[in-house]
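Please see the structure below; I have some questions.
Left out: one protein chain. Kept in place: all the others.
On to chain A.
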Amino acid sequence: MSGTLTLNKITAQKGISVGEAAKKIADLGWNPSYVQEAMTFPTDYKITKAPKDPMKQVLRSYFPMQEEKDNRVYGALDAALRGDMFRNVEPRWVEWMKLFLAIIPFPEISAARSMAMVGRLAPGEELRTGFTMQMVDEFRHSTIQMNLKKWYMENYIDPAGFDITEEAFGKCYATTIGRQFGEGFITGDAITSANIYLTVVAETAFTNTLFVAMPSEAARNGDYALPTVFLSVQSDESRHVGNGHSMLMSILKEPENHLLLERDLRYAFWQNHAIVDAAIGTFIEYGTTNRDKDKESYAEMWHRWIFEDYYRTYMLPLEKYGIKIHHDDVQTAWKRITEKHYVHKIAQFFSVGWPVNFWRIEAQTEKDFEWFEHKYPGWYAQFGEYWKWYGKLSRPGQKIVTFNEDVGYVYPHRCWSSLVPCVVREDLVTGEIDGQLHTFAHEIDRWTAVEAFANEYEGRPTPAMGRFSGRREWESVYHNWDLADAIKDLGFVRTDGKTLVPQPHLRFDNKDMWTLDDVRGHTLKSPLITLREMSPEAREAHLAEYRAGFTINPCN
């Protein structure tokens, strides 16, 4: 018997090629003639060239592939429990997952919804198959992440915070940033939101830090579940990147789209930087206990994933199509992360606001300080004393850090565009929308809210563009409320009716846990309402003082 004869060869029969199958499936669509398809999501872009599906995958191979990926994920979760993962997991890390996993299922399912928005915009049916699979992928991501969160809730030492997760998502002063991110995928101009903001920027650039860099840090903290789930999620992203790029190539064919494309790339890059780097940078740098100096810092990873991979190899080549790329914005973002300590200032903000969170944040310690100073020279001088204060004020009975004048921290203004606070104080700018004063973290944020999200852009009507709306500044919702009443209203109280869900430490003992009585007597203020109430002179003086920054007092 020939050595090369196999069962497959004996039983093989002629089949159709992948390319042929994809071609036939792309021919399922037609141009309706009895009733026109509803075009309910507007765009100011013009698309006449049918985009290609670069992946050429069909559902027949897609579903078994995804099931196999799922089997690995759920098998790994079972193995993690059998291996007693939670006995060795770092609570500092898992606590931050209460925030991360409260946010992420909504942007994911929003991405599924947004496939409806792009599905009918381009002529031809080929890419619609790609959008179909992305829709089901995003349904996968949203529910697999909800499942992971449930799993943490069932197995981690302190389930409080996980148990109120979707309620907390709607209410928290930190998750408001994630809502800006997710709503950005599904609201406004269909191409701006569902193609440029979601696919061309968020998925192509920033999922690398979200779904690749973060799982690495999870593993260093004894959490093998997050990498299992999120690397599986990330394996779907390459198809989404292909969808986004294919649509982008069709958009580029029309010169009249170029102005809008330049606008949207600028908005999307800057806001992804502001939001994703704030959140993921904090999780990776402050949620870890691993201080191996040989590992990459978030800034180093950003340089690799965003600067080298995305900016140099994806954004820059768009110039040859005549698209203006805002190189300065990329450099500015890089400087914010390195020289201006953006991530560290955000982590500081999250910790100052701990009583209106729904997870625990413990103080950074000497071991952490050394690593930070090594990776970010000058860190200790700016943040060392603060974290000593935070540790010192973590016992109930102390005056809460948020309102403690001895510390010297000044609660920040909120950026009306990204909803991330204006933590790089010197960059704060103000602007008016419909005669109302607003604060912005940077000039590009002002440009985003005032010039990009408007009904006209550089003289061109943009009737499909979205608007910033709602009660955007979280602090204004609880302006003049007592802190304890606000926490009760938020629902961030444990079921005994008094112990807070959030705690500024990792001590799992009732005697160490803060209650409503420990935080009562402090009045929350909206920085924006307060600013608007000032006289013009007082306002200018306040803004000058704000931009000058603050000094943390020595902690003895």
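The rule is short, and it goes like this: a contact is a pair of C-beta atoms (placed from the backbone, for glycine too) under 8 Å apart; a residue touches a chain by one contact, two chains touch by 3 or more; residues count from 1.
By definition in this document, contacts and distances are computed from a predicted model.
Enquirer: From the list "Propane monooxygenase small subunit", "ATP-binding cassette domain-containing protein", "ABC-type quaternary amine transporter" or "Spermidine/putrescine transport system permease protein PotC", give the UniProt name belonging to the chain omitted from this structure.
Expert: In UniProt, the chain that is not shown appears as "Propane monooxygenase small subunit".
Enquirer: Sort through A:Leu59, A:Ala381 or A:Ile529 and give me the one touching the missing partner chain.
Expert: Result: among the candidates, A:Leu59 touches the missing chain.
Enquirer: Which one, A:Phe403, A:Phe468 or A:Trp481, makes contact with the chain that was left out?
Expert: In the full complex, the listed residue that touches the missing chain is A:Phe468.
Enquirer: Touching the hidden chain in the complete assembly: which of A:Ala76, A:Ala116, A:Met534 or A:Cys555 does that?
Expert: Only one of A:Ala76, A:Ala116, A:Met534 or A:Cys555 touches the chain omitted from view, namely A:Ala116.
Enquirer: Considering the whole complex, not just the chains shown, which residues of chain A touch the missing one?
Expert: That gives, for chain A, the contact residues 11, 13-16, 20-21, 24-25, 27-30, 32-38, 40-42, 58-60, 63-64, 66-67, 70, 74, 84, 86-91, 94, 105-106, 109-110, 112-117, 119-120, 128, 131-132, 135-136, 139-144, 146-147, 150, 153-160, 163-167, 169-171, 176, 179-180, 183-184, 186-188, 222, 419, 455, 463-472, 474, 477, 490-491, 494-496, 499, 501, 508-510, 513.
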